[in-house]
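Before I ask anything, let me first share the structure, which is written out below as structure tokens.
The other protein chains are all here in position, but one chain of the complex has been omitted.
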Amino acid sequence: MSQFSFGAGIWAFGQIVDRYAADGYGPARSTAEMLELAASVDGLDYLDINHPFVEDSTTAKSVAVQLNDLGLKARAVTPHIYTRQFARGAFTNPDPAVREAAKERVRAAVEVARVLDAGYVKFWPGQDGFDMPGQVDHAQMWDLTVDTVRELAAEHPDVQFAIEYKPKEPRVQITLGNAAKTLLAIAASGVDNVGIVLDFGHSLMAGESPAEALHLVHRHGKLVSAELNDNWRAWDDDLPVASVHLFETLEFLLALREIGWEQPVLLDQFPFREDPVAALSHSIRTIRWLDAVVDGADLAAVRDARRAQDALAVQHIWWAAVAEAGSYA
Amino acid sequence: MSQFSFGAGIWAFGQIVDRYAADGYGPARSTAEMLELAASVDGLDYLDINHPFVEDSTTAKSVAVQLNDLGLKARAVTPHIYTRQFARGAFTNPDPAVREAAKERVRAAVEVARVLDAGYVKFWPGQDGFDMPGQVDHAQMWDLTVDTVRELAAEHPDVQFAIEYKPKEPRVQITLGNAAKTLLAIAASGVDNVGIVLDFGHSLMAGESPAEALHLVHRHGKLVSAELNDNWRAWDDDLPVASVHLFETLEFLLALREIGWEQPVLLDQFPFREDPVAALSHSIRTIRWLDAVVDGADLAAVRDARRAQDALAVQHIWWAAVAEAGSYA
Amino acid sequence: MSQFSFGAGIWAFGQIVDRYAADGYGPARSTAEMLELAASVDGLDYLDINHPFVEDSTTAKSVAVQLNDLGLKARAVTPHIYTRQFARGAFTNPDPAVREAAKERVRAAVEVARVLDAGYVKFWPGQDGFDMPGQVDHAQMWDLTVDTVRELAAEHPDVQFAIEYKPKEPRVQITLGNAAKTLLAIAASGVDNVGIVLDFGHSLMAGESPAEALHLVHRHGKLVSAELNDNWRAWDDDLPVASVHLFETLEFLLALREIGWEQPVLLDQFPFREDPVAALSHSIRTIRWLDAVVDGADLAAVRDARRAQDALAVQHIWWAAVAEAGSYA
Partner (left out) sequence: MSQFSFGAGIWAFGQIVDRYAADGYGPARSTAEMLELAASVDGLDYLDINHPFVEDSTTAKSVAVQLNDLGLKARAVTPHIYTRQFARGAFTNPDPAVREAAKERVRAAVEVARVLDAGYVKFWPGQDGFDMPGQVDHAQMWDLTVDTVRELAAEHPDVQFAIEYKPKEPRVQITLGNAAKTLLAIAASGVDNVGIVLDFGHSLMAGESPAEALHLVHRHGKLVSAELNDNWRAWDDDLPVASVHLFETLEFLLALREIGWEQPVLLDQFPFREDPVAALSHSIRTIRWLDAVVDGADLAAVRDARRAQDALAVQHIWWAAVAEAGSYA
């Protein structure tokens, strides 16, 4: 049995669209329906919830009540600062009025987070960047990013914020694109209530080793949340956990132990063509089983083999542990 | 002045959505509005038109009238076989009823193409493929693809069909993902009225040299259409022409001359954050200027340098021609 | 116990250099030493052997004797047509004298293959392609490729040849870069004694699903050999089997069963920093264990799930089989 508790981005339960299936990969769902689906995933206790809510009539209070009724908790609130209004950027939009609107969305999210008792408010500045070479003044983009993060964090010193980096999509190049650059931006902002959400898939896309990025962020004291999923490295496919990368996932689970992670592990999946309850249940089942693999592994031998940088020895230990982990439920 | 005439996918003028800006990157537009915008692009004479149309009330006849009024022509009709109903595949959907629905869409598109006097009906099977390793029976996927292409082409022997290949998106892996594989599928189908739409950006994504792919498809007698745009190689960014790749674009324009291309060059752009009329006008202006570069280049020297595989010499000639091409309007 | 027999490229046992460690990643070794190392790998019975040999004094006859003494067999002979002389191409070199030298190397390799009773002579035209956009006349490159393949195959109608495709390295772009393009080249050559060596890692690099490529090549009757290894998708890292991709490897092993593969599976590894005997033994151990996973999997359920294109169901079956496969030796 895994030591981890689990959460998920609520978007997994909503209607997903893209530029081809603009009519949606599944039915439109109300907030209430999305919460009910989430509650039906075995082992899922936490949610990262977008705001504004799907319906104007939904309130933070009503969501809090429903979460409570369903036995769910809010882990985070993520303001929509990447929708149509922010297509050309939120924190770095060339129009000061749009930048102000983005800040307003964050402020509203903070209020929602207070009502929901969420652990953090997430910045996901996916439209902040550029599309074509030469398009922007990079120095200005950095200043706008850092200044806005500083301003919002300073305004709410009792609130934990966290930036989720990603190298691209929806913007062709996103300013906060990898772990180290985001750490530099946080340092430049000079505030101490902003950290990082490390998404396994975004880390793969950024050319990082996710476990290495986890250690780097942790070493700087900035790890606020960790999200799991998988992809083919080139794009944010948001697939079920370990559907592509076994060893990277095992290494990441071990890294979470090494840093003493006690918060939930969140799932960031977009089940375009799968039932969302099945897709998330599958990931939790897989994480539990892989966590049993870690339990059974000779971790002292792993440590020694890694210190010797002996790749074959490390792999041998993991294969042996995989083979001995017992039934995949 | 370029020797080429120009067309565009009508989608450039419509509302684009993605999974983040689900409320759209611009306003919703009617078919009539899209056609009017297209007509306002200097030099744009042809359209690749999606069917079903945006509104149920629009008919092929009404579109034909408006096209004529605006001085536009239909170059192609592209049936929507990648919308919600076809999220798990069109020609290869596991459900025979959905496969049949996809064929019905093609048949309807054929009728529209007859009314519009379009040059070809495009197959863009972007949902046909898979997402996770191991998901499908590859032999069956190939059979379904080839058999459906054969059936539809055999049903309409007087109609020209053309497959636009692409390696991924929306499906994580698309079955008809590069030029050579698509040529093999066409050969396997055994019909002679199916060819290829070569999209420059899809070719870059597939790891091809677009000019080389053009020659390969032409050599097999299967080039039906050529589309231009640009991207950063890893994703189908659908950016303006030559906004990233100068030499590849010059080489492609030269290749079009070498094969004696007399059909329109189509623009496949998604101007998420730009005015569509400006974005397409910009591409046409750039192609015309690059075509002037080709006009001015010492093509005999290019030929000799390429025969000698002398990369520095080829580049020198192109740079010299770029420098002498005259004003970029 | 795996149903497969195993072979390896002899280069795994030699001194590897690259442009940084130009003094080599390990000691220089004689042909005799390389063969002895190969013989010490548990389960390794076959070799793909480069010609010319390391030493001028080594003869096909002496190699045949040593192979026999060691209980090894030659599976293939691979002529060195990618060394210094062929840096600007072998079959497509702009200099006819170099093209002729490449053919002479192939002819010599044919004679060696006869003496060694090898199953095929491999074409690995890794220098045939280009480096910079615009460098070559693609139509000419294709003609030179096809014509040379035809000429060499026609000269030796009793010999099986096989082309190993790869998208890049050492050439920035290699002409025969993926499975489908290579099938087209073979078809164009019009000879029936040329097939394909499908290297798992090259297939990943080419953006293919290796199992799908295997089925495609097999369907065209052109599969001559299959090589296993692994990489990070972007480069030919030539790592041990399944050190990165579990499901792709399982799917590939299943595909080999599906097509009734009875020939050896070859390992194409470059153990830059590992002991070659350990690195290859590790791969064979892993393949055997993964083959036991396939043995234990509910293959009827896999078939049904794939026919339904149900990714979660497929993954569930594989995870369950992995968990039940028994001890990893």
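To keep things simple, chains are lettered A, B and C as they appear, and every chain counts its residues starting from 1.
In this section, a contact is a pair of C-beta atoms (placed from the backbone, for glycine too) under 8 Å apart; a residue touches a chain by one contact, two chains touch by 3 or more.
On a predicted model such as this, the values are computed, not experimentally measured, just so you know.
Novice: With the missing chain put back, one of B:118, B:179, B:279 or B:294 would touch it. Which one?
Specialist: B:279
Novice: Going by the contact rule already stated, which one of A:78, A:189 or A:315 would touch the omitted chain in the full complex?
Specialist: Looking across A:78, A:189 or A:315, the contact with the absent chain belongs to A:315.
Novice: Among B:133, B:195, B:240 or B:264, which residue is in touch with the absent chain?
Specialist: Counting the whole complex, the residue in contact with the absent chain is B:240.
Novice: In the full complex, which bits of chain B touch the chain not displayed? Write them out.
Specialist: Its contact residues with the unshown chain are 232-234, 240, 243-247, 273-274, 278-279, 282, 286, 289, 311-312, 315-316, 319-320, 322-328.
Novice: Extract the touching residues of chain C with respect to the undisplayed chain.
Specialist: 15-26, 82-84, 86-88, 126-127, 131-133, 168-170, 172, 232, 234-235, 237, 239-240, 243-244, 270, 272-273
Novice: Hey, which chain A residues sit against the chain that's not shown?
Specialist: Considering the whole complex, chain A reaches the absent chain at 88-89, 94, 130-142, 167, 173, 177-181, 183-184, 206-207, 209, 211-212, 215-216, 219-220, 245, 247-248, 250-251, 255, 258, 303, 306-311, 314-315, 318.
The definition used in the following text is that only the chains that are shown with their structure count from here on.
Novice: Where the CA atoms of chain A average out and where those of chain C average out, how many Å apart are those spots?
Specialist: 39
Novice: Determine the centre-to-centre distance between chain B and chain C, using the mean Cα coordinates as centres, and give it in whole Å.
Specialist: The computed centroid separation for chain B versus chain C comes out at 35 Å.
Novice: Could you pull out the residues of chain C that touch at least 2 other chains?
Specialist: Residues 245, 247, 311, 315.
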